[in-house]
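One chain of protein is taken out of this complex; the other chains stay put.
And then subunit A:
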């Protein structure tokens, strides 16, 4: 699903340039649930943003579902993001004046799905994350965990090939975190490919594979026995 070869990324800051990713080689198969770990500043978010086409790589190649991601103009990048990728952010990033259902339906709007179908799908995914009753509530009326579940429903609504989550539980307490992880595991069970950035070991243990980043290189990449979050819920 994802092939990355010799990926380099540096940020220019004035005269200095900060070499953040120094040659990453890394593949992800369909249906994997990968945790990306590492200390703060190790380049986790940078890697995820490049995978998500929110940022561009400097060197190396990136192939997503057989498509080489290279020199895309903004419009193409937007279309690929919409078709291939779903995002889950630490700070949820819901649009505050739209109801839960409208937030979930938004990626479908950009897919030019008809309104009726959008509403149906939004409700279907909200039901999956257990928030059917909250469909017409504004984000400000939801708890942190609920907001993240809306964000997950939104990420899934476009039925992307890969879900990318940057510290999805970073803003949540542990019980709520496990609920969210339970949900992510269930989505993964359905065959979805998911990458999660986290620095919480217990969250990483709930994935099927852990990739360890340090100073811009992968120092460890291992498959693990998944801990089911449902045990804690």
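FYI, a residue touches a chain if its C-beta (ideal position, glycine included) is under 8 Å from a C-beta of that chain, and two chains touch if they have at least 3 such contacts; residues count from 1.
We adopt the following convention: contacts and distances are computed from a predicted model.
A chain of this complex does not appear here, and its UniProt-recorded name among "CpXC protein", "Cytochrome bc1 complex cytochrome b subunit", "CDGSH iron-sulfur domain-containing protein" or "Putative ABC transport system permease protein" is "Putative ABC transport system permease protein".
Taking the complete complex into account, A:158 is the one of A:20, A:131, A:158 or A:229 that touches the chain left out.
Residues 49, 52, 54-55, 74-75, 78-79, 81-83, 87, 89-91, 93-95, 97-98, 102, 106-107, 109-111, 115, 154, 158 are the ones on subunit A that touch the missing chain.
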